[in-house]
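The complex is shown incomplete by one protein chain, all other protein chains being positioned as in the whole.
Right after this comes chain A.
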C-alpha cells in the first residue's frame, strides 16, 4: 500500500516518540532509585552548607573570575598589540607566550602557581592571588588571539583616516580602532568569561582556608563531610549555570545586535 509523503513523515515521527518513551521507561525500570536519589538528590542533607555556599563559595567563584578576567584582558591587550608590533622580538615573545599558555592544561598552571611558587619562594601572598594569576595568564593567551583578530578586523582605512587627521598612531588606536574592535569581540569575549568561570573550579586542587573556597571546593568538601553522595556537586553545578546561562543570553543578544547594524 503506497503512502503519501506526509503520511510517511507522520509515521516516522510516531516511531521516534515511541522509541524515546521506551528508552525512558527502560531506564526508570533498570535504575536503582534509592541509590540514585541518594547519590544525586539528597537535598535535605545539605542544610549545613548554607548559606556559606552562596556567601562564600558563589562569591569567591565570581570574584576569582572577575579579577582573573580583568588581569587577562589587560595582559591580553598588551600581547595582542605586541603580536601586531613591527619590532620582531615583541612578536616572538607574544607568540611564544600565547602558544605556551594555550598549549598546556590550565590545571598545570594552577599547580605551578599554587604549589610551585610557595615551594620555590615561600608564601609571597595569599593563595587566591596565585589562583587569579594562573587563571589570568591562561585567559590572557586566549584573549590575546581574540583581540588581535578583532583589531585586524577593523579596516585599514580607519587608521589611515585617523592618521590623516594628524592623530599619532597610539591615539588612532585608542580612539578609533579599539572602540570598533571592542564591539566586534564582545560575543567571543563573553564566551571567554564563561570558560573562565568554569576554569575557576580547577582551583579546588589547591590548599586554601575555608573563607577562600570557591563553589567546586565547597562541593567537594560537602561530599566528604556530609552524608549526601554527590549532591553537593550537583548544587555547585546549578550555581555555575546561574552565572553562565545569563552570560550566554547576553552574548547572543550582542551577536544579534551586531548582525543588525555595523555600529
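Here is the rule we use: contacts are C-beta pairs under 8 Å (C-beta built on N, C-alpha and C of every residue); 3 or more make two chains touch, one makes a residue touch a chain; residues count from 1.
The rule is short, and it goes like this: contacts and distances are computed from a predicted model.
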Omitted chain, identified by the protein name its UniProt record gives, among "CoA transferase", "TRAP transporter small permease protein", "Chemotaxis protein CheC" or "Polar amino acid transport system ATP-binding protein": "Polar amino acid transport system ATP-binding protein"
Touching residue (missing chain; options A:55, A:85, A:129 or A:161): A:161
Option from A:175, A:211, A:225 or A:256 whose C-beta touches the chain left out: A:175
Interface with the undisplayed chain - residues on chain A: 155, 157-158, 160-168, 171, 175-176, 179-180, 183, 261-263
